[in-house]
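This structure is in structure tokens; I'll ask about it shortly.
What you see is the complex with one protein chain gone and the rest in place.
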Amino acid sequence: MRDYVIALSGEAGQGLNTIGDMLALSLFRNGFCIFTDKSYHSRIRGGEYIYRIRVSDTPLFSMRQEFDLIVSLSKSTTLSQLEYFHDKTTLIFDSDSDHVTTEDTGFEMNVMNFPFKTIAKEAGEPRAQNVVALGAILALFKVKMEIPSQLIEEVFSGKDEVIKSNLEALERGYNLELSIDIPDFETNENNYYLVNGTEGTGLGAIAAGCRFLSAYPMTPGTGVMNFLVSRAERYGIVVEQAEDEIAAVNMVIGGSFAGVRSLVTTSGGGFALMQEGISLAAMTETPLVMVDAQRPAPATGLPTRTAQEDLLFVVNAGHGEFPKYVVAPRTPKDAFELTEKAFYIADKYQIPAIILLTESLVDSSATVEAPIHNEEFLQRFVVEGGDKYRRFESTETGVSPRAVPGGKALVRVDSDEHDEEGYITENLKIRKMMVQKRMKKMKGLVGELTAPAKFNLDAPLILVGWGDSWGAIDEFATGRNDVGYVHYTEVFPIDPSIREELEGKRLVSVEGNFTGQFASLLRSKTGLNVEHIGRYDGRPVSANWIQKTLEEEGII
Amino acid sequence: MRDYVIALSGEAGQGLNTIGDMLALSLFRNGFCIFTDKSYHSRIRGGEYIYRIRVSDTPLFSMRQEFDLIVSLSKSTTLSQLEYFHDKTTLIFDSDSDHVTTEDTGFEMNVMNFPFKTIAKEAGEPRAQNVVALGAILALFKVKMEIPSQLIEEVFSGKDEVIKSNLEALERGYNLELSIDIPDFETNENNYYLVNGTEGTGLGAIAAGCRFLSAYPMTPGTGVMNFLVSRAERYGIVVEQAEDEIAAVNMVIGGSFAGVRSLVTTSGGGFALMQEGISLAAMTETPLVMVDAQRPAPATGLPTRTAQEDLLFVVNAGHGEFPKYVVAPRTPKDAFELTEKAFYIADKYQIPAIILLTESLVDSSATVEAPIHNEEFLQRFVVEGGDKYRRFESTETGVSPRAVPGGKALVRVDSDEHDEEGYITENLKIRKMMVQKRMKKMKGLVGELTAPAKFNLDAPLILVGWGDSWGAIDEFATGRNDVGYVHYTEVFPIDPSIREELEGKRLVSVEGNFTGQFASLLRSKTGLNVEHIGRYDGRPVSANWIQKTLEEEGII
Amino acid sequence: MSFLREVDPAWCPGCGNFPLRMNLASTLEEMGVDKSRFVMVTGIGQAAKMPHYLDVNFFNGLHGRSIPVAFAIKAVNPELTVIVESGDGDMYGEGGNHFIHGIRRNFDVTVLIHDNQIYGLTKGQGSPTTRKGQKTSVQLQGVINEPLNPLALAITMDASFVGRTFIGDKEHFNKVVSAAINHKGFSVVDIMQPCVTFNKVNTFKYYKEKLYDVSEADSSYDPTDKANAFKRALEWDDKIPMGIIYVNDKPTYHELHSVLKKGVVLAKEKTAIDISAELKAFR
Partner (left out) sequence: MSFLREVDPAWCPGCGNFPLRMNLASTLEEMGVDKSRFVMVTGIGQAAKMPHYLDVNFFNGLHGRSIPVAFAIKAVNPELTVIVESGDGDMYGEGGNHFIHGIRRNFDVTVLIHDNQIYGLTKGQGSPTTRKGQKTSVQLQGVINEPLNPLALAITMDASFVGRTFIGDKEHFNKVVSAAINHKGFSVVDIMQPCVTFNKVNTFKYYKEKLYDVSEADSSYDPTDKANAFKRALEWDDKIPMGIIYVNDKPTYHELHSVLKKGVVLAKEKTAIDISAELKAFR
């Protein structure tokens, strides 16, 4: 496996995101495999903004933290990255700017500088210095110039002058001829897509027929709302910004009750405010689909960083007892497919289904195969009903026929305990029956689960993981025969039969949290003894980090 | 063990609560041991209201559901109790009223009727029919007439005429001479108190120095607020009814931040709204003491019934990772003592401490020994600080010196991740250190735990329990040598060393829920395999219910 | 078509909710509301039990959260007539934020508040509309908070219809509530409803004596004059205004919303979206 990591380092407001996206997309469209991530502060201008691009010839799903090339637009943000330099890291900066010296870093670096600003000025657009750098890097990878040219035309469409000067800047960048060695990548024709977790989730929701979304803005959950907003006119989606998260979840329950696939998106703190709503969906047996994009907590925590801290909180969300379905996608492709499945499961079992994302997943673009749209997942399980319709009819499976208001049946639902018709009751025999009815669904639900990903289960050490840590775990385990893994995307419920396969093995869970939440969950469902290592500084786990930490803990 | 169960059966608004309390208190003051419970609907007038009193000569802490004597004030509510009749149950009713016949019940009963209303009228107070019945029952137990007389004088104090006629009605009731066999109780001088769970918790809070309470009304959590309101003037307590639960929890955090022991009370649905607040307390390391009085859920559920359904929800409450302390008292005495301890632990570790009650505990009066007030628990751990004060100073124990505003130090706290001074930070090294600092407290916390109650651990079957199921479990196990138990009042954290004692035994958890939440918790902390039986129809477990259910499940 | 369900409501004998229920059912009947296209959304409280005593579609949700649920039902299915039924605690207390922001959306809904100036179901605590000084089960020394004025608040937020009526005046009730339902946009009706058990101040007699209809009292009363309506809404101690207090005929949410103004009924749309075209952009 060949790979190469490029970092763009600067401040928020310097346009790094635009240029990073153009760089990533150009490389991708030229046939490279790409994985990106972002490290940024909770502010609008200034602070640190690092956009990293990992280039490889087969798809990878995690970042290598040490970069090979760093393009520095700001001295201070580059200095804060010194720990990620290695011996051969090349630093590029604008020779017209204040720059990082050996004195600053304390070690020798491979430094290159070019008068980006001057070149941009010569091209007729002083603000195009980033485009010069873009051209220089793309030339290094021998990316066909049409590709970025086309992007520039799209981005500045309508502004002919700007396009012209930017194309000029691009070309001058191409001609700079950096003398940097890069690996000899194979680039083939392929059927890949470049998608990030936000897009994967948003596309999945649209594919699933979601037509109503309500949310209150909260990083990093806002992206999915923005994505659906951007498609609202095209597909006839109503996106409502709520006054608070409580309103958001209740709106989505209302929309779903009335018959429309609906989605609410948030992050941990907002999810905290939706607990009573989850319990409401459970009691009224209204399908509820939620996105919780995790960030480090407690409380406000670190708004722009990543974590896997909400697992047990989400799994146990809502007062009272009821079935729920929780998924944690590994990749943007997964995000698409599991979002579709979440809508399906929510409808089929009339329960809350929660999609657990992370900041690193939503903010990272990866090269993925085409997400598979599953027609079956469009099934709504809505009946017409009639005169004698009973919304909470007791059935074998625990699932009652669901009608929506406006049709032939009168539909009655209640957050109090209720009888089969939906009327409030204090009859304790009916109560008991209703608890059993709701809980019966667990059986069907467990039957819907796909087995976790398994790799090399004969190895003496089995890593356990869930969600977007998969890329790092897979990368670490691949090629070692002393390590295998089991990795979950459907994290609740858990099929306890896994016990048979794992019993007696040394199990170490790798998680983006301190306490080892999945280890604890798996233990409670299976009795298996699961150790754990955790990263909780706000950065995603990487293959290197796993290696280092397992060594430190004496596990390998 | 001798016991006798009396049920008063009627509708809300018929004064059953007053008369039940007077009956219980008179029997108690005469030296009997008493356990009461109530079964009622979520309405103000009408519906079913059953007040049960279990009389015994040693303290008991659960109800026997089959009653020996039922005083019926309403035909329909009495008919709804038929399943709790046994062969020798005596039914008393007012011969002037519509009454329950053998035809209604389908079986022979021991029936007695007296013209209560007529007698009351003769005594000069037609509304005193309940007092006539009171007198009749108390005579049966040979309770000294001064005792109820004094109560009547207290209840109607100021209204001399009413007192006179009620005393007259009482005396006439005493003279009715019911021919009912009751057990031959021993009544001795004792040092017992008659307290219910609400009073135990409220008294504990006052003893702990709680001077600020905020709550939004929610059954069955409202009682503790009402209790503190009733003492507010006497002890200088500020009780604020909040506009919603979110306000309530944030107020209590504010009061605590400013230096006052503060309490928020609620029930499951309200607790759901406080999740973000819990996480805030954790991040700002502000002591937070909460009462969650459990009722059946999800959502609005059954407002006036009991359950143990909130355990995992509470244990995992709040997004993010942080230590918390959760207690579930067995008895009103426990409620007092654990409430004091909760304030102490919250202050000592600067964490959320949650007192998990149940409807059955708050609404049941029991005969208890004097609750033990612990002076040590008044310790506040508040420092004065000075110029260089740092609120979140890193320490060995994870506990930083806590100062309050208004003194020598400037006190800065932040819900974002912060540095030792309390200023917002996005420095990931500091983040990591802060997570470790907060989590370090777990060690000290585990050291504060008292061992669970253990009984007959050599038996082949060990029941596991938590909270107010203890009375029923203890009653069931006592005198059987094939059954032992381990019973928790401090339910989080759990000391995993219990594994050594319990490994290899058959463990069956007895819980007021469907899924066996404590079984699951214990398993996740110890790996022990714990089966469970659960009651989830809104009524408390009883010794009989345990027996029957274990038999049904083939466990005994 | 009767809107009444045969059932014995769990309210206290004499409760103002009994006449309210009868008035409401007859108003709906007289208006000829289509039952199959009618949905009642409620929170929790005595008021919120209403749909259990009627024969209607209903969503009896969480305490305080009826407005967002109602909003979304209407958003995805504009063909439904949506009514919110709530208490003073439910709507102005726990639900206060949704009340003010719901009004801002001006979606077509009628919000009926059973305003008994007390928390009934939870046994007599002060509500946002309990007057200063009144003693309650928690405010033993009397309420010290400034009471919330529902009409003034609704006018301030520019609700497009603001009214008040009384359970004891069937005709008036019918007039105001049917106008509210017929009005396109967010309609608020504060309904004075005595709680015989916990509110011994604001009794039937109290309301009967103080309530007067603004347009009966002053035939030139102009409900479109906002500042004047506000002034009226401030009246309380001597005389309490009722009737149609404020009206602002303005475009509704659906008329302004870029997607909904095309008349789409999302709840009836079945079109699956061809995602492959959308996916192409990610190649």
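Residue numbering begins at 1 within each chain, and the chains themselves are lettered A, B and C in the order written.
In this section, a residue touches a chain if its C-beta (ideal position, glycine included) is under 8 Å from a C-beta of that chain, and two chains touch if they have at least 3 such contacts.
Keep in mind that this is a model prediction, so the values were computed, not measured.
Undergrad: Sort through C:106, C:174 or C:202 and give me the one touching the missing partner chain.
TA: Result: among the candidates, C:106 touches the missing chain.
Undergrad: Hey, which of B:73, B:134, B:163 or B:203 is the one touching the hidden chain?
TA: Within the whole complex, the residue contacting the unshown chain is B:203.
Undergrad: Which listed residue, B:129, B:214, B:331 or B:526, touches the chain dropped from view?
TA: The single option touching the absent chain is B:214.
Undergrad: Among B:257, B:470, B:518 or B:545, which residue is in contact with the omitted chain in the full complex?
TA: If we include the chain that is not displayed, B:257 is the one touching it.
Undergrad: One chain isn't shown here. Among C:8, C:146 or C:237, which residue touches it?
TA: C:146
Undergrad: Would you write out the residues of subunit A that touch the absent chain, in ascending order?
TA: 13, 41-47, 216-219, 222, 225-226, 229-230, 232-233, 239, 241, 243-244, 269, 299-300
Undergrad: Spell out, residue by residue, where the missing chain touches subunit B.
TA: Contacting residues on subunit B, toward the hidden partner: 29, 192-195, 199, 203, 206-207, 209, 211-212, 214, 231-233, 235-238, 240, 242-244, 246-248, 250-255, 257-260, 262, 276-277, 280, 284, 370-371, 373, 375, 378, 404-408, 410-416, 422-424.
Undergrad: Considering the whole complex rather than only what is displayed, give the residues of subunit C touching the chain that is not shown.
TA: Within subunit C, the residues touching the omitted chain are 93, 96-97, 100-101, 103-106, 128, 141, 144-149, 152-153, 155-158, 226-227, 230-231, 234, 253, 256-258.
One rule holds for everything that comes next: only the chains that are shown with their structure count from here on.
Undergrad: Report the inter-centroid distance (CA atoms only) between subunit A and subunit C in whole Å.
TA: A distance of 41 Å separates the two centres.
Undergrad: Can you give the whole-Å distance between the Cα centres of subunit A and subunit B?
TA: 44
Undergrad: Please tell me the distance, in whole Å, between the geometric centres of subunit B and subunit C computed from their C-alpha atoms.
TA: 37
Undergrad: By the touch rule stated above, which residues of subunit B touch at least two different other chains?
TA: Residues 41-42, 47, 269, 299-300 of subunit B each touch two or more of the other chains.
Undergrad: For subunit C, jot down the residues that touch at least 2 other chains.
TA: 44, 62
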